[in-house]
Each structure stands twice: as C-alpha cells, then as structure tokens.
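One protein chain omitted, others in place.
Now for chain A:
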Amino acid sequence: MAYHSFLLEPISCHAWNKDRTQIALCPNNHEVHIYRKDGAKWSKIHELKEHNGQVTGIDWAPESNRLVTCGTDRNAYVWTLKGNVWKPTLVILRINRAARCVKWSPKENKFAVGSGSRLISICYFEQENDWWVCKHIKKPIRSTVLSLDWHPNNVLLAAGSCDFKCRIFSAYIKEVEERPSPTPWGSKMPFGELMFESSSSCGWVHSICFSASGSRVAWVSHDSTLCLADAGKKMAVASLCTETLPLLAVTFITENSLVAAGHDCCPMLFTYEDSQGALTFGGKLDVPKQSSQRGLTARERFQNLDKKASSDTANATLDTLHKNSISQISVLTGGKDKCSQFCTTGMDGGMSIWDVKVRNPCGPLRLG
C-alpha cells in the first residue's frame, strides 16, 4: 500500500498508461497533467491545456496509447503523442451541457461520453473525412449520465444516470465493426437498443462496472446501496443497503468480488454469492493507524462533553489513508477478474495504490 499526495485540491479524474509508469490526472482545473514514476518520486512531464472548462473524464487507451478527455466545456479531445508532445484533436459531441465521463471501448475504435444533456455520445473515426463523428443514445435517459463502462464485446455499454437507473445499451457502430454475437444480455443489438434497465433505486448512480466476463454489472447509488445484475440469472438484481455513507466508485476485482469506495474515504470489499444471488459486505480494506491514547485533562473532558456530548477522543481525526472522499478507483494489475492491485484518487488530492492478496481461490480476499 502506497499513498502519494499530488495536490492540495481534489483530483477530478485520472487514467493510467498501459505499463502503469505514467498517470494522467486533472488537478481540479481545465488542464490534464501527466506524471511519470521516477523510482519513488513522481515527476510532472506534460501539461495538456486545451479545455475551457473543468476536465471531468480521462481515459488512456492501452494499445494505441491515445488519451481521450472530456470536460464541462461540452467538448472532448483525443490526444496523440507525436514525439514528445501530446496533440489534441477536437471531437464535436453535439451536446449542450457539460460532459461528465468518457471511456474508450475495449478495441479502442470508439469511445463513449456521458453528459448533462441526458444522452450518451458514441464517437468513432470516419476515415473518409479524417474526422471523429458521433451518434447519440437518448431514449429513455432522463437525467445526467454520470458513469459508463464497456462490455468486453466492444458493443454493449452500461450507463449510470442521475435518474436513479442503471442501463445497458447497444453501441453497435456498423461502420467500424462486425455484427456482434449473442450475449446473455440479448441477441439483437441495433444501435441504441436498451438491453437492460434497473428498477429505480433512490439515488444517483455514481459508478457502474461490468465484470471481466461481461455477464454481471454492478453499480453504486447515492442512497448508500450497491447493486448487481446477473445476466446468468435472467438479469436478476441483488442489492445491498450499506451501513456506510454513499459510495462513489466501484470495480470488480474477481468475477465474485468488488471493491467500492466513496464518502467514507476508504475502500471496502463486497462479495457476490452466486448460489444465493446475494451481496455481502466484506470489510474495510484500510489499515487503521494506532490512535495515540493520551490522557485527557478534566477541562478537555468537559469541553468535549459540551461540544460533542461525549468525552472520548475517538474519531476526532480520520484514521483512513485518504483524508477526504475517494472519487475514483482503477484496476492496475490483474484485470477485473484477478486484480492484484488497484488505485484510488480522491478529493484530498491524494493517490493510493492498494495490494490485494487472495489467500486461496475460494477464500476471502485480504489487503496486503
């Protein structure tokens, strides 16, 4: 477990390059900064300045090494490294509200952008015009799209929205790909087809994630719930009302386990029990620091009693690694089926890398 404090302000979003030697992040402004790992230090090597509004999403394509960014200026840019300079290409999203999230498809020939315009822009490169074009998925989205995740087949796209729903759409673009084969989510996948829609939870869907196989999708909502839809069980939805503050980010780390984090400032483990179709809480993954037990003077006891109606010093400071809400989780090594390392960034401007240890294939996961 390693923690690095990049900024004194929130990290709005981040993305890693393929070999995890560089991280691109937005330091809560209109820019994207790229840092490279130099031994134990991080050095800033690039500043990408093109957006006119806060950068809300970054994704780094591992194979083609292109970056895509989107922002509140209603634009997206695809960045290509030419020599030692990142060159932006504007992509017209045809939206009239802020863009909120962006993700490259697995084959990196498309990317999706969610926005406050209550639609998803699916963007692909048109060879003849040497230009990125986009198609819109609109129905039946009723509010801002906060998060997106692609199915491994490069066609299906999961979207979490402020209208409290998780949906799976087809983002099939005939110009760039073959017709997809049937999946457990359905066989007919024309562009824009709604393959799955959750019944309403009671909170904005902050983050959504497909499992590595694509047959499960999980999401976290602002009503402090975690939900999972299993295509192998006829899309049955399991949900868990957590005891925590709302979670803001979630990812699968095996086909049956998830890590989520949010306003409680620490990552938590959740397990999906296949046979029962149930989600359970597996514990917090943060290592609590030893709180110093010092004696209180009588005066301090009285002051605590007056201010907080309690005379003990517990919980006076956060004993988690992150000192503010965690807003994003990314898988570093092992993929979503055998994750051995993941990364969190948060509103404390810090980035932390966490090791996951599997004691035995059927046993519980532990933090290393």
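In this text, contacts are C-beta pairs under 8 Å (C-beta built on N, C-alpha and C of every residue); 3 or more make two chains touch, one makes a residue touch a chain; residues count from 1.
The criterion applied here is as follows: contacts and distances are computed from a predicted model.
According to its UniProt record, the chain left out of view corresponds to "Actin-related protein 2/3 complex subunit 5" among "Aspartoacylase", "Actin-related protein 2/3 complex subunit 5", "NEDD8-activating enzyme E1 catalytic subunit" or "Exostosin glycosyltransferase 1". Checked against the full complex, the one of A:8, A:85, A:241 or A:305 touching the unshown chain is A:241. Listed residues A:56, A:75, A:121 or A:224: the one in touch with the omitted chain is A:224.
Of the residues in chain A, those that touch the hidden partner chain are 200, 202-203, 222-225, 241-246.
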